[in-house]
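Below you'll find the structure, written out as structure tokens, and then a few comments.
Only a single protein chain was left out; the remaining protein chains are all shown in position.
Should a chain be cited, it is by its letter among A and B, assigned in written order, with residues numbered from 1 in that chain.
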């Protein structure tokens, strides 16, 4: 069902993109456990001619200039936070093509004549973007950049794809927050002042259980490659926890509700006025856009065309029996799709628009389509010098094999041993690894890049493990919070077969990022270390030196020098001098 | 600087052999005294929070109100589950977790130790922090049964309630894992092993849900029945397996929140009445040292510490006016503090001795005492080595400045014939004795020591694997055998007129050398164990093989050596490790079998190596000493 309505959504949006050059759409979908999936989609495009002449209308000038300056033909930028809970929320929106790993992920096709040139342009691109989005993208340097082979394919139409270079970088530790959202919204023609973008609010967005912002720029051409246009697609997908989001901004603390408001299970024997077993009333909670997002939609964005699919900018995907009330002063149009599980609305221009869903006991629900693959990755073992990574990938399908690409991009200070790479399938003994692409790391220059083409038989689990060593970093290479550990970028998984039935972009999913503890020195101690080592060296030197230059006399003669101690030594030296004097005298005569 | 040259010069100084016994004695005395002065204000410090991120007790706590009603309900639920089959129990607990929208999973585990089956099932739920990215997690534990075997009613109920309450907060920057362990020791161990994938898949299920790296763990032990019980104090348990300790910051945070914010007093090491006197401090410290020395699992938290996950157990004790809500608020505040952590615990101390809830000594202060104990063995060993190189006939000290040398030594000097040496133009005439080189016969001593250590593997194996029914017999027989074994060995050797005086010295030398080495190394890992063994092994420094009377003028000891040796070896039996353990169990009124079973469980479940130290370090040293002495009984 999800895939179906995404399919519908895609069709709608693409047709819209053809007719007008700006379109937007909001898709709402209640999920189990009182979660709400809100997925915003904005598209605008610029004819490549006016793009070349830098006459920007809907395409943001700041981004456009960056792309031209860095000779970037196609760009994909992701800001993500939290986890998509696949087994209770089902398949990912957009089949995971519009989301990234935790933190920031960026990949782009750069036009360059040589690898070096491509890399230098990549650096200029990351630096410029970091300025534009207030993210530390400029930390994507050589050690965090890889050149994937099998995982990513260009979405746009590139005609001179001979000298295009794909580069990919991630920042798992980057914390996505409001300062990234503001520039993101500024790129939109309606700037959150009108249209669905008026719902985007930092406080709500970053209180979500899962949220991802994406920017995709790609050239789209007519079949014969004529009249090309540059399309920018911006997505914001989030899963809001309704209980949390409905809490008023001024009183966000979840104080225990007064006992009257809690439904108690009176059937329990011990039920009393001071004892209450909470009963979850099995009905859909009531909510409205104003509750969840803190404000209603401020009318339609006038730039979208006022008729056709593109005009239905708000869609909600609920069972037909669910009652949905619209609250607006303006005029709106409601239309139903996909046997009424999908209701879309044309927004009134200039008037607020709000959707209200009363709490309701449901008899039917929407079918949740299972994700084709689930993956979990973790670091095993403990200790300072080595560990091992384990990825567990399950193919729930009963019938068909799943073939997919598994991409790992590891930091250089994590040194995997490829010979320890083991891929076991629970049901069969055949080796699931079809193809391997491995580019080993070089200390302080580049990270490890591992791509595997794997194959899982139906209803079976693949366990992928490999060992690694932890390098010891230099004193200055540690970040300020060294003892937190170092984040390892999520692994990217792309399905090769079965092909996703409703988009050419394929199906992606990503594991969570990992925290790799490295041996950390005590940073308060360098001077003590210097002192200690020097003392030891000095001690050794002193002993050797003394052995070489001291004169050794018999143990019994030691007594001659009377009591030990400084005084004794001094007198002893004196006497020895005199004796030497005498001895010479003896020899002389 | 002149170290080496001086040593070389001193090598033949006869005084060097008279000194060591006194030196060793001094080391032992200083070491013990050192430990005894630690509780004084001058040598111990007040605890303090050194990780700024923790901000203990800086947050308002809101746990209360209707949560209290829900808590009572859950406690009734838990009470209803007592005696139900394990599957039903965990399934029901899982449902309660599910009802507050958490991801739940269960884990079966089964251990075999000394024909005992330790099996059970863990239920745990993961709260995915809204601000978290699955890289870090903190654990809240309640074992179904606590260390004393009581059902942990309120503890489990509290965890369920807190899970429901925490879920509503949006500020968690780490995942929170709520673990309801099947029991207090094996359950958490199985869980944490599986979490780090170092478990034996045969006996323990893998975990179906995992989160990020564990940053800390807190266990609740609150065995109040369905009608509740108000407690007086919190008893903070912190010893880990093999005497590893959690970071002191975690302990301090818990104490400062409980006592500072909630006004709940904190005790440790079962010192429930602790007037801040010297005796009380010393007693607390010694108790701490003993439980650290034993290195057994003292609570659900113990299993986490070997994985560098700092953990403590909060145990409610006494009758007072604090109720479950104040405990809940303590935990809320504690978890808010842990949630603030930006980095893994690293600031404060990992090696410390606590003598009160807010008073401690750090490793820098206490380590010397154990080191001194260890050093005394080494000193004696060196001395014995030097002695073994001496010829039995004493050399007259040619350089003695004393006006009146003892007559016989003068005579010896007179009778000793001279040798003439010529080098170049210079001629030397010196007593021959001082030129003769006495060579050491190393074969027997080395083989003896090696064999002893191999012999010790036998009891180690037996006690780890013998079924429970046989343990008692096994122990007593071992006690008897080990006690008479030295005498036997000595007798057998004496048939072959071995070991000679020198070999005896060498045997003792090597055993003491090893002992000193092991103990000094051990002191840095498990101070208490090293110290205790050092104390018990101290007498081994001073026993000697009593030589045959060489001349009528030789000492009284050597004249009637047989009775003396007999007496000493009898005395030695008293410090036979086995006997000592037996005595300890009697003193604390523990059942020896129980102790042994626990040790075996420790060996199989927790990877405890206390018994290794006992059998492979302590016992061989004692045995060698015994043989050396007992040799004196046979001519």
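One rule holds for everything that comes next: a residue touches a chain if its C-beta (ideal position, glycine included) is under 8 Å from a C-beta of that chain, and two chains touch if they have at least 3 such contacts.
By definition in this document, contacts and distances are computed from a predicted model.
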Name per UniProt, for the chain absent here [options: "GPI transamidase component PIG-S", "T-complex protein 1 subunit epsilon", "Probable cytosolic iron-sulfur protein assembly protein CIAO1 homolog" or "Ciliary neurotrophic factor receptor"]: "GPI transamidase component PIG-S"
Residue of A:86, A:140 or A:194 in touch with the missing chain, whole complex considered: A:194
Residue touching the undisplayed chain, where the options are A:108, A:301, A:482 or A:516: A:301
Chain not shown: contacting residue from A:81, A:128, A:264 or A:473: A:128
Contact footprint on subunit A, counting only the chain that is left out: 50, 53-58, 60-62, 65-66, 69, 128, 132, 186, 189-191, 193-194, 301-303, 527, 530-531, 533-535, 537-539, 541-542, 545-546, 548-549, 551-557, 559-560, 573, 576-577, 579-584, 586-587
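Basically, only the chains that are shown with their structure count from here on.
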Between subunit A and subunit B, centroid-to-centroid distance (C-alpha), Å: 44
Subunit B residues within the subunit A interface of the complex: 1-5, 8-13, 62-70, 72-74, 76-77, 99, 101, 103, 128, 130, 132-136, 164-165, 168-170, 196-198, 210, 212-213, 226, 307-308, 342-344, 346, 397-399, 401
Residue ranges of subunit A touching subunit B (in the complex, touch as defined): 33-34, 81-83, 85, 102-103, 172, 207-209, 241, 243-244, 252-259, 261-262, 264-265, 268, 270-271, 274-278, 280, 376, 378-382, 388, 390, 481-485, 487, 512-515, 517, 520, 542-543, 545-547, 550, 552-553, 555-559
